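So that we are looking at the same thing, I have put the structure below in structure tokens.
Only one protein chain is missing from this complex, and each of the others stays in its spot.
For chain A:
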Amino acid sequence: MLVVVVDSATPAVTAAVAALRPDGVEIVAQQVSVDARAHGELLAPGIQSVLAAAGVKPGELAAIVAGLGPGPFTGLRVGLVTAAAFGQSLDIPTYGVCSLDALGWGQPGTVLAATDARRKELYWALYADGERIAGPSVDRPDEVAARATAAGAQRAAGEGAEKYPLGLPAAGPRYPEPAALAALAAERVRGRAPSEPLTPLYLRRPDATLPGQQRKSVLQ
């Protein structure tokens, strides 16, 4: 079964075509462009080029898999609206995956996954042998480090762990990888589970700042 995988929860704008076989997931084509400001420009051409590289027509797809974040809102929405519109156009199901889960996926031991939430905060979650045991949440790096240490985390994955000193050796991918996203949704795709609404993991309330007004506080 062929699926398109998208994730726009981090500066990496990710598109891939994955083949889900009974014995595993194979990435047929993928394109990852790292540019925090151009999700809207890069994602659709990225999907177009992975489809072309894979020699796959949209009509051959069985499902769309999308990273639900958490991530900076504007970029995150690009991925989710793209995935939802694709699914609607082709009348195929869409499945969401927590983007942090893709960072913690398949890693032995206790691992922290952290991505940049801007405003000097991190989106984070903790994993034990690939299973999420805490999060997803958004907190200051010192709070994240304390939670990770208390949980006995041995390593940290994700670009957030490179940006702030969390006292943990970096391990695992910097950005959510298509193979992990596809693997995390594979059971649902194969089982033809009902299509899921792609609701973003915002984790923050919107700023009630009107256009032209000064932001009153960096806090919510």
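By definition in this document, contacts are C-beta pairs under 8 Å (C-beta built on N, C-alpha and C of every residue); 3 or more make two chains touch, one makes a residue touch a chain; residues count from 1.
We adopt the following convention: contacts and distances are computed from a predicted model.
S.K.: Assuming one chain is omitted from the figure, identify its UniProt name from "NADH-quinone oxidoreductase subunit I", "3-isopropylmalate dehydratase large subunit", "tRNA N6-adenosine threonylcarbamoyltransferase" or "FecCD family ABC transporter permease".
M.R.: "tRNA N6-adenosine threonylcarbamoyltransferase"
S.K.: Of the listed residues A:M1, A:A19, A:A44 or A:A62, which contacts the missing chain in the full complex?
M.R.: Answer from the full complex: A:A44 touches the omitted chain.
S.K.: Among A:P136, A:G158 or A:P200, which one touches the chain that has been omitted from the display?
M.R.: Residue touching the absent chain, from the options given: A:P200.
S.K.: Would you mind spotting which of A:T82, A:S99 or A:S137 touches the chain that isn't drawn?
M.R.: Residue touching the chain left out of view: A:T82.
S.K.: If you put the missing chain back, which residues of chain A would it touch?
M.R.: Contact residues on chain A toward the absent chain are 40-45, 47-48, 58, 73-74, 77-78, 80-86, 88-90, 200, 202, 206-211.
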